[in-house]
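Here the complex is missing a single protein chain, while all its other protein chains stay put.
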Amino acid sequence: MRRNRRPGVSARVLALVALGCMLGATAACKSDAAEPGGNVTIRFDWWGNPDRAEVTEKAVSLFEQKNPTIKVDTSYAEFNAYFQKLVTQVAGGGAPDVFQMDYRYVREYADRNQLAPLDNGPAKVDTSNITPQLLSGGTVNGKLFGIPPTQNTQVFSYDFAQWQSSGATAPSEGWTWANMQAATQKISDSTGGKVRGVGDFGGIEDWFEVWLRQQGKAIYTPEGKLGYTAADVEKWWQMTDGWRRSGASTPAELTTKMDGSQANDPVAQKLASSGFGYDSGFTAKSWEILGREFKLSGFPSDSGKLGQYVKPAMMFSIAQSSTKKEAAAKLINFLINDPEAGKILGMSRGLPANAKVREQVGSTLTGPPQVAFQYEQTIQPKLEQAPPPPPKGAGTVKSTFQRIYDDVIFARLTIPQAAAKFIGEAQQAISS
Amino acid sequence: MTASRGWRRFAWHAVCLAMLAALLYPIVWLVSSSFKPANEILSSLSLLPQKVIGSNYSEVFEGAAGISVWRFLTNSLIVSLGSVLGNVASCALAAYAFAWLRFRLRGVLFAFMIGTIMLPIHVLLIPQYTIFQRLGLVDTFWPLVLPKLLATDAFFVFLIVQFMRALPRELGDAARIDGCGPVQTFRHIVLPLTKPALVTTAIFTFIWSWNDFLSQLIYLNTPDNYTLPLALRLFIDQTSQTSYGAMMAMSVLTLLPIGLFFFAFQRFLVEGVATTGMNG
Partner (left out) sequence: MTALRQRTRTRYGDRPGIAYLFLSPWMAGALLLTVGPMLASLYLSFTNYDLFTTPRWIGLANYRRLLLDDPRFLTAVWVTVKYVALSTPLKLVAALAVAMLLNRASRAQGFYRSAFYAPSLLGASVAVALVWRVIFDTNGIVDQSLSTLGIHTGGWVASPRYALLVIVALAVWQFGAPMVIFLAGLKQIPAELYDAAAVDGAGWWRTFRSVTLPMLSPVIFFNLVLETIHAFQAFTGAFVVSGGRGGPTDSTLFYTLYLYQKGFTEYRMGYASAMAWLLVIAIAAITALLFRTARMWVFYAGEDGR
C-alpha cells in the first residue's frame, strides 16, 4: 500500500478551500451596530480580582439603568491571561468595544491603529476633571488613546515597628540612598540576617527609572530610544549588588523569585522589612495579609530631586474596530466621571483620577487605603508629569533588565559585562 | 503457602502506601492549606493548619461577579461531558479505519495525523480563534466541544489505533468468515474489545477538557459561561490582592469533580480482553 501513494488531489483541494475560507472571508459576519429598537450591546473587558469584579458589575448595572438602550456584556480575567486573550481577540477580529489597557502596551496598540482616539471624534470622553499630569501617559503622537480611571505613584514602604526595634533611622523628608543603606543594613544585622533590610530591588526597572530621573535622565527619550547608557546601569547595579553582598538586601535565591506575586515577595514572607512598590498596591486587606503594618515614604534621593511621577495605573480604551463608539465612550465617561459610579467603585482600581471623585472617595477611607491616600496627598505637589507611553518592546526591556540582573546576583557575569549585555539586548528589543 | 501469600500481600500494600505517602504529600498540603488563613499558607510548611477555618470555602461559594459556583460547575460539566461523548465516538471511528481497514491514503493520512500533534498550540491559537470568530461561535461552548466531535486531538486517535492493532488478527478473519462487514466487525468485535482504550480516552478527555484553561479563557467571554477552572483563576490577579486562601479552596473544589469522575470510571479499566472471556 505504500507504493500506490497518489498525491491525494482531493485532499489538497479541500485544504486550499479551507485556507481560503480562513484567510479570505472578511468581516462579513461582524455583528451589526444597531439592534432592533435602537438598542446596542457593547462588550467591556478588564483585568482584576473578584472584589473589583463585584463593584464593577454594580457600577455597570447602574449605567445600564441610566442608559436603558445600552446593554453591557462584561468579562474579566487576571492580568497575564487577560492580555493573552485580548491580543488573540484583537488579532482575530473579535476585540471588545471597551477594554482596560496597560501603560506598557498603549503605544503598541495605538501605533497599530487598534485604539480609537478619545479626545476627538465619536469616542470623545470628558476629561476636564482628570489630573492633567496623568493624561500624558495615555497620549501617543498627540492623541489620547487611553484614559486612566485612577492614578498612583512609586512608594517606599517599611515595617516601622521593626525599624524602630532595630534602631534603624526611619525615612524622612530628604533622606538619601546612603541613609537607606545604613538603615537596611542595621535591620539585617539586628536580626542576624533572618530578616533583610530590604528586598533586593536592583533588577526592577521601575525603581531604576526613579533613580535615573533623580539625575535628570529618563528611561526613554521622547524619540523612544534608551535614555541612559551602560555606565548608568553599571552604577546602579554596583550600588544594589553591594547592598546584597553586605547583607542589607535579600540573597540571590530570594531575589530571583520576585515576580510581583505575594507568594514570592520577601516582604510578604517576612524575610525582608521594606521595599519599593506602587501605592495602589495597598488594599483594605493589606495589613492582614502582610501580617503587620507598614508606613509609606517617598524614595531616597541624593540630588534633592524626587524623580517620582503620577503614574496611570491602568487605562480605559476603545477599540478602533468598534462600531458602537458613542455608547462605549458613554460607558467610560460614566465610570470615570460619575460621582455615583465613583462611590461604588471606590478604591477598586486605585485612587480615582477625577479630582472630585477622589475627594469624595478619600473622605470615606480607612485602613491601608487611607494610609496610601494620605501619602499620595502629601507627595502630590512634588510629583512630575507622566512620561509618554514607552516604545514598543519596552516590556521586553523590563524583563531583560531583571533577567540579566540574575546573572549579576548569581555571579555569572561581572557587572560591566552584564550591563553591556543588557544594553545590547535592550536596543535590539526596541529597535525592530 | 497461605502465610507466604499473606506476607506478600502485606509487602505489596506496604510498598504502595510508602510510595503514595511521598507522592501525595503535596496534595495533602494543598487540601490542608485550603483551611488555613491566607498569611499562614505562605509562611508555613506545616501540614496541619494552626487554626482551621472554613472562610476560604465560604468565600468561594459566594461565587464571583455575582454568579454562583454551581453555574460554573454546570458549565464545566456540559463542556467536559460533551467533549467525552464526541471524542470517544469520533476517535474510535477514525482509529478503526486506520487500524483495521486498508485504503490508499492510509500511510499519508496517518503520518499527517501524527504531524498535527507536533505543532505547538500557541502558533495555532490566533488562526483557530479567527475561524470560530468568523463562524460566530465565540462565547459559546462550541469552540470547546466541536474539535472533540471532529477528533482533532490526534493523541486519542493514535492511542486507540495502537490498542486496535494489538487485537489478535484471527478475530477479523473469524468475523469475515461469519459474514460480518466492516461496520458489524467494528460494532460487535472491535469496539467491545477495545473498551480499556475507550474508557481511557473518556477519562482523559474529561479531565483534560476540564482543565483546559487556555481555550476556555480565549473562547468564553460572559461570566455566565465561565467554567470552574476559569472562575478559579479569577481569584488570582497579580496586580491586585490575591486571595490565596480562596484560591486553595477553589483548587480543591476544582479537583473534586475530576477526582470523583476518575474514581468512578477507573473500574471499567478492569474489563478488557482478559476478563470478558472472549480470548482470541
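Structure notes:
To keep things simple, chains are lettered A and B as they appear, and every chain counts its residues starting from 1.
Following the convention adopted for this analysis, contacts are C-beta pairs under 8 Å (C-beta built on N, C-alpha and C of every residue); 3 or more make two chains touch, one makes a residue touch a chain.
Nothing here was measured: the structure is a model prediction, and the numbers come from that model.
Those residues of chain B that touch the chain absent from the view are 9, 12-13, 15-16, 19-20, 23-27, 29-30, 33, 41, 45, 89-91, 93-94, 96-104, 106, 109, 112-120, 122-124, 126-128, 131, 146-147, 149-152, 155, 157-159, 162-169, 171-172, 176, 181-183, 186, 193, 196-197, 199-200, 203-204, 207-208, 211, 213, 229, 232-233, 236, 244, 247-248, 251, 254-255, 258-259, 262-263, 266-267, 269-275, 279-280.
Annotation for chain A: contacts to the undisplayed chain at residues 1, 4, 14-15, 17-19, 21-23, 80, 83-84, 87, 90-91, 108-109, 112-114, 252-254, 256-257, 259, 261, 263-264, 392-393, 395-396, 399, 402-403, 406-407, 410, 412, 429.
To be clear about the criterion, only the chains that are shown with their structure count from here on.
Here the CA centre of chain A is 36 Å from the CA centre of chain B.
Residue ranges on chain B touching chain A, taken from their complex, read 38-39, 42-43, 64-66, 102, 104-109, 125-127, 129-131, 133-136, 138, 213-214, 217-218, 221-223, 230, 233-244, 246. Chain contact summary for the complex, chain A toward chain B: residues 1-2, 4-6, 8, 11, 21-22, 25, 28-29, 43, 45, 47-54, 57, 73-81, 84-85, 88-89, 91-94, 96, 259-263, 268-270, 283, 285-286, 288-291.
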